[in-house]
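Please see the structure below; I have some questions.
Note that one protein chain is taken out, while the other chains of the complex remain in position.
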Amino acid sequence: MTLTVFALAAIALLALIFGALLGFAAIRFKVEGDPLVDQIDAILPQTQCGQCGYPGCKPYAEAIANGDDINKCPPGGESTIKELSALMGVEAKPLDAAHGVEDVKKVAFIREDECIGCTKCIQACPVDAILGAAKQMHTILIDECTGCDLCVDPCPVDCIDMVPVDVDSSHWEWKFNKVPVGDIPIRQMS
Amino acid sequence: MTMLSLSSSPHHHNRRDIGQVMRLVCYATIPGILANVWFFGFGILIQVVLAVITALVTEGVIMELRKKKTERVLKDYSAVLAALLLAISIPPLAPWWVIVIGTFFSIAVVKQLYGGLGYNMFNPAMAGYVMLLISFPMQMTSWLPPLSIAEQSHSLWDAIHTIFTGFTSTGFSVEQLKVGVDGTTMATPLDEVKTALLQGYTVTEAKSHIMFDGNYGKGWLWVAMAYLLGGLFLIKTKVINWHIPGSMLASAALLSLFLFLLDGDQYASPLFHLFNGSLIVGAFFIATDPVSASTTSKGRIIFGAAIGLWVIIIRNWGGYPDAIAFAVLIMNMAVPLIDYYTQPRTYGHKTKASKDS
Partner (left out) sequence: MFANYDKIIERISLNQLWDFPGGVHPPQQKTLSNQASIEHLQVEKTYYVPVKQHIGLEGKLLVSEGDKVLKGQTLTTSEAPFSVPVHAPTSGTVTKIANHVSAHPSGIPELTVIIDADGQDTWIELDPVPDYAKASKSELIERICDAGISGMGGAGFPTHIKTNNSKPLEFLIINGIECEPYISSDDRLMREHAWQIRQGIDILVHILQPKQVIVAVEDNKPEALETMSIACQQKINYQVVSVPTKYPAGGEKQLIQVLTSREVPANGLPIDVACIMYNVATCYAIADAIVEGKPLIERVVTLTGQGFKSPKNVWARLGTPIQSLLIYGDYDESQQSSPRFIMGGPMMGFTMTSVLTPIVKISNCILVPADDELPNPEDERACIRCSACSDVCPASLLPQQLFWYSKAKELEKAEEYNLFDCIECGACAYVCPSEIPLVHYYRQAKADIRNQKEEKEKSDKAKIRFEARKARLLKEKEHREEKHRLAAEARKASLSTDGGGAKDKIAAALARAKAKKEAFAKQASNAPHMTDSAESEKTKAVSVSEISTEVAVSQTAQGASPAKDGPEDDTAANKETTEL
């Protein structure tokens, strides 16, 4: 009987000590890191295009943190999925085609003489990259445009085009197969 | 307009490819093999042929299974070299299945299962050797005495016969071939000394055995010298760097010298260690295997030196008389660590590469 009491007491004491230790450690060695959502948000391309079904990158980041699939971001493409899978510790899946396909980088371009100045695209732009006022011609700030495509649909006169961004020589990625001549000299064996 | 052909700089190449490098190493073993034939008979040649055939067949089949360009891969001669190194490491008259199993293991398991050339963590020849040594200790320790002191001589035909049937054409077994002119069974010099020491004799007493010619085992000194010649040829042609063989021989010599000075009766002299057994082959041909060795200059010195230490430690206090294979395998495991901590200082940086970022 006393033995049982003693054992129970000992275990209780141990539990108390370890509990205290753990509690102490939790406070003392608290990791001050980016909350998960911010880390995910940092990986996403910030086009704010909404192709994932959420109104912007941050909301999608929140959704991923809550367990949504990581393959819904066409502008980010493979590389984003790869990074997300590394961060989240889940398997990298191919891009979900339901949300769109990976495309070359584009920016919006307003054919200015056709613009009627309706401001609808201005309201649609998630990053305020369109300049203009009611009944005035609008124009795109190319440097700010993320190529999200959201301004194209609202335009009542269809004067917005998505044009691919030209690669200049300083941004060339040393891919010979993308050169006009088109020869692929670097034969690589796996 | 005509299409121009494109390429990425440098457009120049020194035209020495893997196949050439591996072939040069193979050539460099020739003096050693010839010396071995001269002193110990034709057995080693049969082993080399068996090993090379096994290696090529194994590698070829696996390449077909992996759907790679078989011919191109075989032409890199890496399988041939691994087989060759294994063949020169085992007793010359070991049964044919020993070298076949060993080579198959080296190529199929140690090399290809780890991803093929460039990805294997362990030295294929040495991993194969260790596997054989542990699995077939009897066959793997049946070393022959030099022909000059053997009671029975054997011809090329005898060697082939023995390897495939266990007996010479005249009916002698390997055990009988091992008997020397004094009527006792012979072993390697290292083995002889180790056994004698265990029985309470001193090193000097052990070396009074008939197989010794002064400090060195008969024949063994010249075989080692022949391999040394091949090794120096490799350094001269810049196939290998001096770092690994240099540091390995130096550290082995230093440690054995220290022990020898401490107690000359218990521990053999540095020269004894260098030229009996496979230290020279190990230093120039085995530890220098690029794939499983360290990749930085400093790392190579550490890698070589540590192998040298392990060899002397195992020879003196371990269970095996020679220890190149174990020493190399142990250090193979340490390579990633060594590489990580011996990164050279990059031009214009104050500290080591990964620490200042």
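Assorted remarks:
Going in written order, the chains are labelled A and B, and every chain counts its residues from 1.
To be clear about the criterion, a residue touches a chain if its C-beta (ideal position, glycine included) is under 8 Å from a C-beta of that chain, and two chains touch if they have at least 3 such contacts.
Treat the numbers as computed from the prediction; the structure is a model and nothing was measured.
From the set A:Gly100, A:Pro126 or A:Pro154, the residue in touch with the chain omitted from the display is A:Pro126, counting the whole complex. Listed residues A:Gln51, A:Asn71 or A:Thr146: the one in touch with the omitted chain is A:Thr146. The residue touching the chain not shown here, chosen from B:Met3, B:Leu198 or B:Leu262, is B:Met3.
Residues 41, 44-48, 56-58, 79, 126-129, 144, 146, 167-169, 171-175, 179-181, 185-189 of chain A touch the missing chain (whole complex, contact as defined above).
By the touch definition given at the top, chain B reaches the unshown chain through residues 1-14, 16-18, 20-21, 72, 76, 78, 116-119, 241, 290-291, 293, 295-297, 300, 343-349, 353-354, 357.
Operating definition for what follows: only the chains that are shown with their structure count from here on.
Here the CA centre of chain A is 54 Å from the CA centre of chain B.
Of all residues in chain A, only 174, 176, 179, 181-183, 185-186, 189 touch chain B in the complex they form.
Taken together, the chain B residues at the contact with chain A in this complex read 3-8, 69.
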